[in-house]
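A single protein chain has been removed from this complex, and every other one stays in its place.
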Amino acid sequence: MFQNSHSRLVAIFDGVFAVVLTLMVLDIDVPERITWATMSATGWKVLLYMISFGVVAQYWIYHQELFHAIKEPTIQLLVYNFIYLGFICLTPFATSFLSDHPREQAGALMFAGVIFLVDAAQFILFRLVIRAGGGRAQLTPHDQEEYRGAATMLIISGVYIMVGLILPQWLLLVIVLGLFGRTVQTHLWRRWAARHG
Amino acid sequence: MFQNSHSRLVAIFDGVFAVVLTLMVLDIDVPERITWATMSATGWKVLLYMISFGVVAQYWIYHQELFHAIKEPTIQLLVYNFIYLGFICLTPFATSFLSDHPREQAGALMFAGVIFLVDAAQFILFRLVIRAGGGRAQLTPHDQEEYRGAATMLIISGVYIMVGLILPQWLLLVIVLGLFGRTVQTHLWRRWAARHG
Amino acid sequence: MFQNSHSRLVAIFDGVFAVVLTLMVLDIDVPERITWATMSATGWKVLLYMISFGVVAQYWIYHQELFHAIKEPTIQLLVYNFIYLGFICLTPFATSFLSDHPREQAGALMFAGVIFLVDAAQFILFRLVIRAGGGRAQLTPHDQEEYRGAATMLIISGVYIMVGLILPQWLLLVIVLGLFGRTVQTHLWRRWAARHG
Partner (left out) sequence: MFQNSHSRLVAIFDGVFAVVLTLMVLDIDVPERITWATMSATGWKVLLYMISFGVVAQYWIYHQELFHAIKEPTIQLLVYNFIYLGFICLTPFATSFLSDHPREQAGALMFAGVIFLVDAAQFILFRLVIRAGGGRAQLTPHDQEEYRGAATMLIISGVYIMVGLILPQWLLLVIVLGLFGRTVQTHLWRRWAARHG
């Protein structure tokens, strides 16, 4: 009579992602007076919003690929998913924190730390789903790529924490490069795969 | 021509749960100055957020299991569901209240009271769905477990209210222990059930 | 290639309703100091929230019944739906307004006015859907009841405006009585219909 529902798990995830993506924009305040100083502060917030939006969108793209493989969610998977989701929900706060303290170590570490938690939870989710699907032997080349992607993201987020510790003011640039680099890399890989079958 | 729709009832529920889960994070303010005092206050709010997130996520897991059993929602079920949903929507407020008044009886009682209302509404929903499905005789062992879970939650939330009255400052610890205890208990039960069929 | 999608129209509606239902709770501020005065002010806001929640939930129940009848939304129906949705989105603001100015005519009129707009848009939607479905001759007794319900709500919201003009401080009581009265009436009607076929 009572069963876990795949479609509803997906629905609440997409709902939370949608709210998270949109809430981050609430952090951009309208300046009271329009001067170069206030407008450049606003521009900085818009830029930071766009980076966070890109980061969360990337997580969503991975998550929907990952969940395509799950037919019947177990209670264990539900619990790990909510832990992952709880960390995702912290990204607007982490973005806000970095936005208010862009040059301080604490802001950079808070942002990098939340990204690390999300990446770690994402990596564990990948491992759980792959194990439930019959182990790594069942993965297609594309699946392997995604799994490696999740592992790479976890390693990179460790780099973010180190950057946050040593050169906090460069964190955002490193994140943007990482995000852009991944997109370019994926693009090239897909083009290569499309040509060579 | 005009009929109640199961898929839409589920859609609005998941939507409301998604917004509730995400709104609670808005309560974590970014401190203006970074000191040990402000950072520990922020850490406290993050912790409280995570506990509330876990509580609401647990309600959602129960709700989606419960609603799997409903094929055609009656108007009565719709109305009771919205009453339940109205109490769920109060959790961000109750979390906020407890967050601002963590050591006062009023904060603990407000939080425990909202949880009690949700648990009571959840228990009534379970009874309605079970009655509509042909009574307790139709329940599988797993269904029975879920129903007992809903009853246990209602009793425990009565305990929360008493803790809030007598030892308000211990309420959160009791809630975390309850949440963690339930997860461990469910985990053990599932492992046992998987082994013994 | 490009076509209107019924499932997506429903998805955005449920999404907006979910956010509206949840946003209204943001209006309940946590008092800084806990005294009888601040707590009774908070209690008043919680009460008002619950009434608004009931009002919006009632609209949603009507809307999902209404849309069950639509198979292929026309562009005209899309536009009227968004007009209706735009008024629904104003309810958190109207609730907020009444909450801050509970004894003033302006607050009562703002609230009653928004409800009137929603009810008028809802009535027009009913007429459009019924016309698209072949006219009133095609309505089952249950459909007729829903249509009369939408018409009654429009008339009652006219009464709300008059109450707001003459006795603004009684508006909420009148709304609660109306909401409760409708639920009881529907309940009795369904019981009667179930018994007499």
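Chains here go by letter, A, B and C, matching the order in which they are written, and residues are numbered from 1 within each.
Throughout what follows, a contact is a pair of C-beta atoms (placed from the backbone, for glycine too) under 8 Å apart; a residue touches a chain by one contact, two chains touch by 3 or more.
This is a predicted model, so every value here is computed, not measured.
Can you tell me which of C:Ser40, C:Gln76, C:Thr140 or C:Gln185 touches the chain that was removed from the display?
In the complete complex, the chain left out is touched by residue C:Gln76.
At which residues does chain A meet the chain that is not included here?
Spelled out for chain A, the touching residues are 10-11, 14-15, 17-19, 21-26, 28, 30, 32, 34, 39, 46, 49-50, 53-54, 57, 60-61, 64-69, 130, 133, 138-140, 142-143, 146, 183, 186-187, 190.
If you put the missing chain back, which residues of chain C would it touch?
Considering the whole complex, chain C reaches the absent chain at 1-5, 8-9, 11-12, 14-16, 18-20, 23, 75-76, 78-79, 82, 85-86, 89-90, 92-93, 96-97, 99-101, 104, 106-107.
The rule is short, and it goes like this: only the chains that are shown with their structure count from here on.
Could you work out how far chain B has to rotate to sit on chain C, using CA atoms and steps of 5 degrees?
That pair's rotation angle lands at 90 degrees.
Just how far, in Å, is the C-alpha centre of chain C from the one of chain B?
26
Averaging only over C-alpha atoms, locate the centres of chain A and chain C and give their separation in whole Å.
Result: the chain centres lie 37 Å from each other.
Residues of chain B that contact two or more other chains, please.
Where chain B meets two or more other chains at a single residue, that happens at 11, 14-15, 18-19, 23, 26.
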